[in-house]
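My structure is below; once you've seen it, I'll send some questions.
Complex shown without one protein chain; remaining protein chains in place.
Now for chain A:
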Amino acid sequence: MGEFKVHRVRFFNYVPSAIRCVAYNNQSNRLAVSRTDGTVEIYNLSANYFQEKFFPGHESRATEALCWAEGQRLFSAGLNGEIIEYDLQALNIKYAMDAFGGPIWSMAASPSGSQLLVGCEDGSVKLFQITPDKIQFERNFDRQKSRILSLSWRPSGTHIAAGSIDYISVFDVKSGSTVHKMIVDRQYMGVSKRKCIVWGVAFLSDGTVISVDSAGKVQFWDSATGTLVKSHLIANADVQSIAVANQEDSFVVGTAEGTVFHFQLVPVTSNSGEKQWVRTKPFQHHTHDVRTVAHSPTSLISGGTDTHLVIRPLMEKVEVKNYDAALRKITFPHRRLISCSRKRQLLLFQFAHHLELWRLGSTVATGKNGDTLPLSKNADHLLYLKTKGPENIICSCISPCGSWIAYSTASRFFLYRLNYEHDNLSLKRVSKMPAFLRSALQILFSEDSTKLFVASNQGALHIFQLSGGSFKHLHAFQPQSGTVEAMCLLAVSADGNWLAASGTSAGVHVYNVKQLKLHCTVPAYNFPVTAMAVAPNTNNLVIAYSDQQVFEYSIPDKHYTDWSRTVQKHGFHHLWLQRDTPITHISFHPKRPMHILLHDAYMFCIIDKSLPLPNDKTLFYNPFPPTNESDVVQRRTAHAFKISKIYKPLLFMDLLDERTLVAVERPLDDIIAQLPPPIKKKKFGT
């Protein structure tokens, strides 16, 4: 495996923003997640829970509601009073439409998917018709006294339930008038609370309305008579979210204490037809408020203030007990937020609204393997670059020479030139960006920092020549006719001749940069690419897919390499395939062409192509090579995958020079320390 000096970086002060809404799409098995900073992410549950798309956030666009309608169309609404539709192909916002009702608190698509309902701050419920390319206001329902915080359609589409403060109203969709108004009890454990906020409602097809409120109750109402049927007190704090399964035999609620309760419809006695709702399982995977839950056919999905997205498969719904039945906790984005300048030992950290540039510390001390060396020079915070405007940064990159920084927001692209004079750093913005370059999904500099590659959100790839302080547009590779799919990942070869680009589903294209034409397309694979890189000298493209497969493709020969074929024939070790997080970065050792360095959030791995592949019986994780055992044993247990799990959660790992690595960690405790306060809970014995 080789010994490395590792820079262990823990000053990347990144805090993911809290999850506000999740919406599950049954047709495509995708999950849309919106965060409090307005970011919307799309997870593909069938592709190993990979975050395949994301829409950057916006300061004023605090999303409060998210829903899928008409099959695959995604809508969101927020406190700025706008309904937004997202373009899932081109990865931008299709349009934003003001609902003219003040801040929007809730949104629900009709069971048929052709209508959209929003509940506003001023107490109005507005019905929108979804047309093929827009939405159109249809009518208002009877206006209520206070804000509409939750909405639910009856599956037959005839009635809706709207949760407000202190009451739930049931509307008739045809007439738009209130049928019933059900007053929710303010009493909380015998004490009258100020107000009872109905955080969520769910309308079942038999006419039952389930409500969850700030008094900690889950209540069942009969919508025909407007009466309370049953009440469960489940928490000392707010119950903030509810989601019902499509079969209506189970539902899930999330509380502010971080507990998720599963309710199921079970027969009263073993052989009677009468069924009742019973609270079956509590899950405590969150530490903070569970602001939102979703119910997929096989799992419970929850997210909240503690920024984790938790996917809990239901054991009774899982047919085969394989690794898919395990709990998934997604905390960090599945893309790179850090870039590194090897030559100057700089790290560029990307935050939502600013960039930070750090120079790594250094040490003159030496030590044994495993020693922690004292720093003789601390890491320097060189630059704090704040973006203008309210938009979040989509991507950023620092050139390998360290003298260029590029980043992009949803509407503008910025390129900066850095000048180093001894200890001073001066920054100059390159003005006059071409007008067609409005935003980029991925930015990459060539190894010698003379070329800049930009994947724009119109699907085109632009090549720029950088020389001195100026830049020049060289070429644009237009997307194949008829496709508007955005490219999300880029990789360039060390000699700068080949550029590989991959979209979310269009496969990997390799371009010849010298001749400015498409060289080849890597054979299609039905999982999204999570990382790729081109090896120096051999120009082999190494691609990691979200199902944890790693392929090596020879660009000059236009076919998979022999090693890749052997790996596919042999198969990966089952423990390798069971990892939770996708590989987010691949790099190579300049002196050892047989090595591939890659990492995900919980491990760092060096694949040595010269060693035999492990089969399922071999010990896969061998943290330290045995030193006292005989050489024979060591040789027998040695296999191609050298894995280190010392650094976690690992956000970035790269090779600085032949003997130095840099690892950027983000301990979870540091994130929790910066979150809003949780609910107080009494623990026995403390």
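Here, contacts are C-beta pairs under 8 Å (C-beta built on N, C-alpha and C of every residue); 3 or more make two chains touch, one makes a residue touch a chain; residues count from 1.
Rule of thumb we're sticking to: contacts and distances are computed from a predicted model.
Student: Out of "Cytochrome c domain-containing protein", "Mitotic spindle assembly checkpoint protein MAD1", "DIS3-like exonuclease 1" or "Nucleolar protein 7", flag the one the UniProt entry gives for the chain missing from this complex.
Tutor: "Nucleolar protein 7"
Student: Which candidate, A:Ser114, A:Asn246, A:Ser376 or A:Asn537, sits in contact with the chain we can't see?
Tutor: Only one of A:Ser114, A:Asn246, A:Ser376 or A:Asn537 touches the chain omitted from view, namely A:Ser376.
Student: Looking at A:Arg412, A:His519 or A:Arg579, which residue reaches the missing chain?
Tutor: A:Arg412
Student: By the contact definition given up top, give the residues of chain A that touch the hidden chain.
Tutor: 60, 62, 79-81, 102-103, 105, 121, 147, 193-195, 197, 214, 236-238, 256, 287, 289, 364-365, 374, 376, 411-412, 434-436, 438, 669, 672-681, 683, 685-686
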